[in-house]
Structure formats: C-alpha cells, structure tokens
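First the structure, then my questions, so here it is.
In this view, the complex is presented without one of its protein chains, the others remaining in place.
Chain IDs A, B and C follow the sequence of writing; residue 1 opens each chain.
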Amino acid sequence: MAKEVDLNCDGGESFGIYKLGNDEAMMTQVTSISIGCGFHGGDPHVMRKTVALAKQNGVAVGAHPGFPDPIGFGRRKLEVTPEEAKDYILYQVGALKGFCEAYDVPLQHVKPHGQLYNMAWTDEKLAKGILEAIRTIKPEPIFLALYNTMPYQLAESMGIRVAGEFYADLDYAPDGTTFIKRTHGEVDINATVKKVVKMVVEGKVTASDGKDIEVRGKSICFHGDNPKGPEIVKAVKEALQKSGVKISSLSQQFGS
Amino acid sequence: MAKEVDLNCDGGESFGIYKLGNDEAMMTQVTSISIGCGFHGGDPHVMRKTVALAKQNGVAVGAHPGFPDPIGFGRRKLEVTPEEAKDYILYQVGALKGFCEAYDVPLQHVKPHGQLYNMAWTDEKLAKGILEAIRTIKPEPIFLALYNTMPYQLAESMGIRVAGEFYADLDYAPDGTTFIKRTHGEVDINATVKKVVKMVVEGKVTASDGKDIEVRGKSICFHGDNPKGPEIVKAVKEALQKSGVKISSLSQQFGS
Amino acid sequence: MAKEVDLNCDGGESFGIYKLGNDEAMMTQVTSISIGCGFHGGDPHVMRKTVALAKQNGVAVGAHPGFPDPIGFGRRKLEVTPEEAKDYILYQVGALKGFCEAYDVPLQHVKPHGQLYNMAWTDEKLAKGILEAIRTIKPEPIFLALYNTMPYQLAESMGIRVAGEFYADLDYAPDGTTFIKRTHGEVDINATVKKVVKMVVEGKVTASDGKDIEVRGKSICFHGDNPKGPEIVKAVKEALQKSGVKISSLSQQFGS
Partner (left out) sequence: MAKEVDLNCDGGESFGIYKLGNDEAMMTQVTSISIGCGFHGGDPHVMRKTVALAKQNGVAVGAHPGFPDPIGFGRRKLEVTPEEAKDYILYQVGALKGFCEAYDVPLQHVKPHGQLYNMAWTDEKLAKGILEAIRTIKPEPIFLALYNTMPYQLAESMGIRVAGEFYADLDYAPDGTTFIKRTHGEVDINATVKKVVKMVVEGKVTASDGKDIEVRGKSICFHGDNPKGPEIVKAVKEALQKSGVKISSLSQQFGS
C-alpha cells in the first residue's frame, strides 16, 4: 500500500472583491494546491497572490482550469468539443504559468475543475482532448484524477504521469466515483481521519452500499471552503504520519 | 538609416462568432503579428487558430494583451494599478504561450493594446508595471513600442530589447506620438508608400504641423481591419525592397 | 390558410466593435425584429441603437434572450434549471424593455435564442420555465416559436399568445423541427420564394424525406447574417403580396 501521499486542495478561487475558501490556513497544511485560472473562479490578481502564497508555504502548484461559466462556477454541463476543452486548458494553464514564471515555481500538475472534470469521466473524446492538452504543456505536468476513472486509465495508456486522488470528504459510489456536493455540510473529523487512513494504508474505502471497494492514490483531496478544512487536514496528516505514511508532494513522489 | 525592417499587424482579435480583420490575407504579407489574448479581443479558439496560421505562414508571433473591457475593446481608459497591469500582461501572455507551445512557435514580442498602450505613454508607473511584466516572461520577449515614447526610453534604460514602431496609416503629432483612430477611413496607398519609405530610409516623417520629425524603428505597424490592408502592406513591402531595405522579423533583427 | 403574415429576423447581435448581420438593410424589409440582449450577443449600446433603428423603420420589437455563453454565441447546450432559464429571460427582456421605454416602443414578442430555444423543444420543464418568464412580463408579450413544437403547444395550453414561425432558409425534418446551421450557405432565392409561398398559402413544406408536412404560422423567420438576406426578404414579400397575403406584424395580427 501507499507509504507516501500528497495532500491537495483547491485554492485561488476568489474573484475580485469576493473571497472563497481559506487559502491562507489551508496552505499551512497541504503539500499541493490546484489554483483556479479565471474561468470558473480566480482572476489574474488572485492568481498572483495565490502562487506567491504557495511559494512562501512550500506548497507545490497545480492548475485547476474550468469551463467559462462564472455564474455557474464551472459546475454546469457545457456542450464543448474536445478541441474546445483542449483550448480552455491550454489557455488557463498557460495563464497560470505566467505567474509561476514570475515566482520561479514549477507547474506540478493539472486537475480539471467541476464539469470539465466530471463530464470527462464518461466522455472519452472529451477525456482525450483534456489529456492532449496536458501532453502539449511543456514540461508536461502530472494529471491529477480520481483513481481508475476512464480518464485515469486513458492517461496511463498514453504514458502521461497520473496521480490517483482520494477524496477525504466526499462519499464514494460502488463504482468508485464520488458524489460531488455543491455545498459541504458538517464533517465528522474522527470519521474522516479513519476513512482516509484506511484508504491510504489499506487501499480500501466503504462505498455508499456498505461494501468496501479498492482505491489507490498518490494524493488526498481536501476542500478549503469547509470552515473546518485546515483542522481536518491537520488531523489526517498527523494520523497518517503515526501510521508510517510519509507526506510528500506529487513532484517528490514522481521524482520530478 | 534602417536597412532592415519588420512588417507587423494586429490579429487574432476575432471573438466567438464575430470576425474582425483579415488575418488570412494579412499573414501572407507581414513578418510579425500581435495576437489578441482574450481580454479586449480574441478567445482561446481564435488564439489557437491564429497561432497555427502564423506558423503556417512563417510569421513571428507576439502577444497583444489589453484591458479586461470587451465592450470597449480595450480602448477606454481604465484606472488600474501598475501591479494590476502587470498581472493582466502576465496572464494574457502566458495564455498565448500555451498555444505557442502547442505549435512549437517562440513568443517573439509583446505589444500592449489600446489604452494599456496609450495610458503608459504618460504614466511612468504604469509603463514600469508593463515592463516588469515583460522582464518576468521567460525567455524575455522583445517590447514593441512607438519610437521615443517614454515607455520606449524606459525599456532601453532597463536593458529590455525594444523595437521602435512606425505607423503606416496613422498621422503623427509634432511630439512623435500618433493619433489613434477608432475607425480607419480611406487610405491613399501611394501616399502611404511614400510616407513609409521616407520613414524607414530617411528616418523622417511629416507631422501634423507640416514639419518633419525624426523617427527610428525596427517595425512598421499596419492595420488589418482596413479592407485594403493586405494591398497596402504588399505595396509598401515592394517599395522598401526596391529601396534596398531588407524585410525581416524582429527575431531576425535582434538575432534571437 | 394564412392570409396575413409577419416577416421577422434576428438583429442587434453585434457586440462592441464587432458587427454581425446587416440590421440596417434587414430593417427596411421585415415587420418584426428579435433583438439580442447582451448574453449571447448584443450589448447595451447596440441594443439602444437597434431599438432606435426599429422605431425609425416602423419595425415591431421583440426580445431574443440567450444563454450567458458569449464565446459559444449561446449555441452550446448549458445545463440550467428551469428557474435559471426563467431568470435569464426576465433579466434580458427587462434590460431590453429599458430601451423600449426610452424610445416609447412596446415589446411585442419574446423568442429565445440558440440552445435556450432548442433545448426547450425536448425538455418540458425548461419550456415551462421559459413560458413562466413570459407570463411574468407585463404587459405579456407574444411567444414566437416553431409551429407545433412542444413549447408551442404548451404555450397554447397555458393561454399564452403564441405565434407559429416558418423558417425561410432552414430545412425541415419530418417531425417539423428545423435543422439549425451554424453558418448559412448559398441560398437559392427562387427556391426560397416558392417554398415560403407554399408554406404560407398552402400550409405545407417538403421535409428532408421528400414528403410534405403541415405547417402553420404567423411569422416567417429570415436570417440577417446571410449577405443576400435583405434581397431574399424583399423577393418573398413581393411574391406573398402577389399571392394575396397581407404583411403585418404580430401585434397587428393579434390586435394588440
């Protein structure tokens, strides 16, 4: 089982005067952050500040590109062609790399956001468009994706470095996919800690039907818009370390 | 006087279903193109197609970042801080570089658009913000700017490679700045050819007060939204070549 | 069969510096115009000018609200709830009415644009959201819709005044729906004239399978982004008048 794991969260999704999440506190705990790139959330000023904050905290930077649907926060299905999806990713990841260059920080990974992520689970052409975008970016970033979903497998078959992702605070369906929630309710920290340690150490999670399914991964996803977010990451991290699991970013795990 | 000159135009400023300019025809004539990056004009799909078209025509690619004012096409003054201007340039240039990487085309230059260009002529802090953005981009692109304006001089003093720009189809004020027109009227091709050859070969242009002023430059700016645009570039190019002037991109001139 | 018919086209879909269609020429021919409201096309300045132009030409004004997807021109499916669709219509129609009030012009009708129109053909909840929006607007405008589609029938059952629409330049499927084209190719004017006269006078159109289907309507839809648009409307209008059909706006037909 995994002896090493990355702790990731989304961030940089504030916009203009609007604040979302708690990047400052989350960054003191996670090892990787997926930063909004201005389409579903984030703006150039937020991106600059978030990259600077990541550097300051030694957190590895990834891109979190989404659909151009600010009102819907990229969480509504939009009928795009694979080529349009590729363009949206190249544009947004490129924009983020502008700030990475400014702070001399490498771009570690790409994790598509919202429906640009979810629609790809069942749409192979879309998944391919996304992966072609990742292949195009130089140097090629790691693809962060839910373990064993179709895009995960497709990335493996294309030789793209892919990091399986565990979800700390979402429920799993029997097929291994997660239920995306629009709002994150009260989280039971102890239950979350136990669930995550089991996922990482035993490679198993109890799905919504009560049966255990196999999960593999290199990173645990936490949500920063939960007020208890930083506390949860901290508790999980300490429990993992006690169980002998090393906490390290994806770059460190891939040796890049 | 200049024995070598680049021919540039703006392009990639179409948006979605909306078509602007005549990139296909202009690209057969110019040696450099400044591509819209999605804020004042352009979108990710247009950017991809425009970079592809530039590559196909052997035209050097530059970025043409503007203000986030699509209704005003970036031609209205917007009160931004130097840091905000820097962020807008890093974001947009980065986004364009995403497509440059996809087509393995280097980013030759940056030319700010509309009021992000004009406001900087008289606002040293803003000019500095723009130049700091250019300095941040790796590898550092050439700055394309009107000869002897304050940002031009500031770039020189900062050791940034700056290419002076002649305007083929705009009138010059006695101080060497040009009058930006919102629409481009009927152009007298013969007069334009004579004017440009004089600028390039003699280094002089007749200003609006009838007196000659000195101009220097490495590039001539043409406007693609003029229906006669391609014809004008062609006529100017032929006349320059007859006068012994070599037509070469900025990269070639700077030996980069 | 119909002895009276309205001639409509879309308009006011230019945006900022970008020009779309040929409103000036189309307005000299049509009796009703459906004006973009700023989400898929149009902006506040374009809306003002288009309403002014309609008034000047005695053309009745309708709203043409679409999805908030400017890059896709509202022609991509977006997963909205019926309530979101209703909100988009109330917002956009209200905005247009701001300019109608300024020019003392009544709002005659509402015709949803692009996928906000097409998705409703097969989604009854969405259709209901759209019609509830129309019901909410005061005074209640006419709903302009393709004859016998589900939203057309639903509007009738709700007691909303609905005007069936013929398409002059689109092909009909055997079920009476039309094939939306993203670009409009070469149009055979004579064939169009014959087709429209047959639709209006005989109430029949030949579908793509070669069989005649029944069509009813109060308005013929023309496309202004076709360069021959104004010529086509003129030819159709003259042929209809020769066949004894009266050309009158929807307001005149409904006696409102």
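In this section, contacts are C-beta pairs under 8 Å (C-beta built on N, C-alpha and C of every residue); 3 or more make two chains touch, one makes a residue touch a chain.
As the structure is a prediction and not an experimental result, all values here were calculated from the model.
Note that of C:95, C:158 or C:235, the residue touching the chain absent from this view is C:95. Among C:11, C:38, C:129 or C:164, only C:38 touches the chain left out of the display. Within the set B:9, B:37, B:80 or B:126, the residue that contacts the chain not displayed is B:80. Across A:43, A:101 or A:132, the single residue that touches the chain missing here is A:43.
Mapped onto chain C, contacts with the missing chain fall at residues 38, 44-45, 47-48, 83-84, 87-88, 90-99, 101-102, 136-138. Mapped onto chain A, contacts with the missing chain fall at residues 14-20, 41, 43-45, 70-73.
For chain B, the residues touching the absent chain in the complete assembly are 68-69, 71-72, 76-80, 115.
Heads up, the rule we're going with is that only the chains that are shown with their structure count from here on.
Shared contact partners of chain A and chain B, listed by label: C. Within chain C, the positions touching two or more other chains are listed as 71-72.
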